[in-house]
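Missing here: one protein chain of the complex. Every other protein chain is in place.
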Amino acid sequence: MTRQALGLLACLRATLLRELQIAVSSPGKVVNPLMFFVIASALFPLSGRLDLAVLGSIAPGILWVTALLAVMLSMEGLFRSDFDDGTLEQLLLSPQPLYFHLLVKVLGHWLVTGLPLVVIAPLLGLLLNLPAAGYQPLILGLLLGTPTLSLVAAIGTALTVGLARSGLLLAVLILPLSIPVLVFGAGVVDTALNGLPVAGLFSLLGALLLLAASLAPLAIAASLRISVQ
Amino acid sequence: MTRQALGLLACLRATLLRELQIAVSSPGKVVNPLMFFVIASALFPLSGRLDLAVLGSIAPGILWVTALLAVMLSMEGLFRSDFDDGTLEQLLLSPQPLYFHLLVKVLGHWLVTGLPLVVIAPLLGLLLNLPAAGYQPLILGLLLGTPTLSLVAAIGTALTVGLARSGLLLAVLILPLSIPVLVFGAGVVDTALNGLPVAGLFSLLGALLLLAASLAPLAIAASLRISVQ
Amino acid sequence: MMQWLYKLGSPRHFYEMTTGFLPWLAGATFLLLGIGLVWGLGFAPPDYQMGDNFRIIYIHVPTATGAIWIYAMMAAMAAMHLVWNLKVADMVAKSCGIVGTSFCAIALFTGAFWGKPTWGTYWIWDAKLTSFLILLFVYIGVMALRSAFDSETSASKAASVLTLVGVVNLPIIYYAAVWWNTLHQGPSVLGDRDASANPPEIWIPAFFSGFGLIGLLFLIVILHTRNEILYRERRAQWVQELLTREPIHA
Amino acid sequence: MLAVDDLHCERDERVLFSGLSFEVKSGSLLQVQGANGSGKTTLLRILAGLNQDFTGNLHWQGRPRASVLTEFQQSLFYLGHAPSVNRTLTPLQNLRWFCALQGYADDEAIVAALTAQGLAGYAGIPCCQLSAGQQRRVSLARLELTAAALWILDEPFTALDRLAVAALEGRIGRHAEAGGAVVLTTHHALKTPWPLSILDLDALRPEAL
Partner (left out) sequence: MLAVDDLHCERDERVLFSGLSFEVKSGSLLQVQGANGSGKTTLLRILAGLNQDFTGNLHWQGRPRASVLTEFQQSLFYLGHAPSVNRTLTPLQNLRWFCALQGYADDEAIVAALTAQGLAGYAGIPCCQLSAGQQRRVSLARLELTAAALWILDEPFTALDRLAVAALEGRIGRHAEAGGAVVLTTHHALKTPWPLSILDLDALRPEAL
């Protein structure tokens, strides 16, 4: 292959590919959030003798809160190595449209950390005795919600990437911002369990995702510029 | 003051003092775990429409799980700066008994991160509608349990201090090992709420603390030696 | 004793020693497994209570028991690695980790699929199942830690420490059983209490498959350890000679 | 190419430089000098556009840089203290992404550039298994892959052995000769075939006046 001019889409694909390649070469990045999700949600039934019906009714909350924590903790590493090794500076200095590259970068990260959570969630639902009516809204809700969480968390990561030991600080910054997603996401499952219509809540989740996808990259870019300074 | 030989206790006091001075000069170390504790336990009532009685009955579990997570995340920084700036090597090379210095170091860290959690827990209990009978066992349980959690988490921190991006890995290592403390700690409150005697559970928590305090420093020392290698 | 340990601890000696009896072990294992599984899955009569579902026992029980014992073995190896710095012990421990995790997962899944028809639910938070789940988490923690290090030496030492710390946890988890009342089968089907309910046609194949799986366990551990030895000692003279002598089918 | 006018920068209430004006012309080679902490890195990052924390004017090809930012970035190659090499990826993967950021794909050129840096067999090995010097070479291979006219290099000779240093000195000289421009810092005495101008930050410092 000789020199071949690439369009914007091809450039973005290169960024996505890079993110996936990095994930493949350090499997902990994929496995650890998943394990955290499983272990943390198993902590709740362990911490009290709940009867199964109660457990089932709080299952949506448990799953959503632990998914939120897993996404947040996994995001800690999104820009860290790029920051440490100087790649971030290259990205900021490149003539490419930063907005799209950041969006794609978060997408890539979500594919390897957020999507596996969505896939494994039904299994945890079984463990937590989630009633049958809850699975579909749980999966769809997580599918719409976790990318939003990733985007929001990415802002926090971008702000704290220059600081050592940022784990807890990130949580304190990000958790309050993530509450709407949590409320609607867990609310969808709750509502479905009560046999009420959920379409409205889904469209709210979708709207949040669109909002985050359109605005978060701007905030991320600004935060990165500050952190790299 | 001229040169003055110090006994072991005075040397240990110096280590404790150092830990406290560091905490005083970086207030985030004290405030962040506390904020995480508050925010994370507030996530649960937000994530579903639970009636108050149910909320009260799961409150012990929520408080204990979030306290566990807060302790774990706060421990991430215990040896990090010492590792980075070489102080850890000095500690390992000093002729002082490492066992006691490590114990005191964890104690100092617990005083600034774990103890505040215990102090604020009743307030969160109020928010989560914890019934009146639960407060005393909650506080006493956390008082006995959080130091154990700190000690266990310190082993994980010591093992991962040489690794970048250790937050989630730490969780995966530490959470399974912390489950007994969680089971007994939340069990104490549960049992008290059901009006049963709790003395046995308290002595189990105490036994775990003694076990951890006597064995964990050995594991921490071994882990640090490996990480510094 | 120490002499013997060091001899056994030499990777080369381990490799050569196992080369001899590997075929025997493999043969016995597959014979036992074959008899046990064919008999158990194909010919044993259905259980009077559980029907055909009970056939899962031929996999569930040996893998579950194996996963527990293999942790003990891994811990023993970890201790030997830390105390005497035996490299082979660590390689065996690593293999044990992989096999143990798989056994643990298999036992969990077979148990869960067994639970649905017998208890009406895949999962229940009772002491035995929970402690078994925690065992899986501990296994995974050890493997995650091992894979997080770049340097082989640090990885093996760190994993050994964590393995030993995990041991302290096991009896505690076990005693936690006191706090729940368990739904899970005690030592019943194979125990003599209701042997009357279970004719020899059921438990004899169980013995076959049980020992077969134990054999399989050792077989995998040894094979994996041999692989590990070849990889870690790939620069050593004897491995070079071995590789040039034997044709490799890569 | 790049004109700097009345640049003033302070950090933590210490003035690093003030009233600094100079121009980086096509075909010029500028070495920024100064003691540790005198502000060399800060100046280079201001020039590259990474640091916004200054007052003064920057013009690119006669127009304010802010108004032609994309054009400026297309003509800029910046190499910082860190190698900009991901440790888990291979040199080939790293450089492929770099090329994509430049808007093209050309594996042959990448392999050629790696070979020129003495990394012929290393294209497929994860960078964490390379020594520090080899990682720097992966980073320097990008000099062959960029069409940028202005190079800003912060201590590019770090971790290189003697042969590699000479090769890089030659490369920098050729770039200036071909009409490019190079701004760099280094603590060692540069030997290039091309005339070198020097900007000494210590001499410019207010206290020193």
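Think of it as A, B, C and D in the order they're written, each chain with its own count starting at 1.
Following the convention adopted for this analysis, a contact is a pair of C-beta atoms (placed from the backbone, for glycine too) under 8 Å apart; a residue touches a chain by one contact, two chains touch by 3 or more.
The structure presented is a predicted model; accordingly, all values stated were derived computationally and were not measured.
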item	value
Residue, one of B:93, B:133 or B:164, that touches the chain absent here	B:93
Omitted-chain contact residue, chosen from B:21, B:194 or B:214	B:21
Contact set of chain B toward the excluded chain (per top definition)	1-6, 10-11, 14-15, 17-18, 21-22, 25-26, 81-82, 84-87, 89-96, 225, 228-229
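Methods note: only the chains that are shown with their structure count from here on.
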item	value
Whole-Å separation of chain centres (CA-atom averages), chain B against chain D	47
Centre distance in Å when chain B and chain C are each reduced to the mean of their C-alpha atoms	34
Distance from the mean Cα position of chain D to that of chain A, given in whole angstrom	36
Interface hub residues of chain A, defined as touching at least two other chains	28, 32, 35, 39, 46, 49, 81, 84
Per-residue overlap in chain C, given as positions that touch at least 2 other chains	137, 140, 144, 148, 179
Contact graph of the chains (line, ring, star, complete, other)	other
Touch relationships between chains, expressed as pairs	A-B, A-C, A-D, B-C
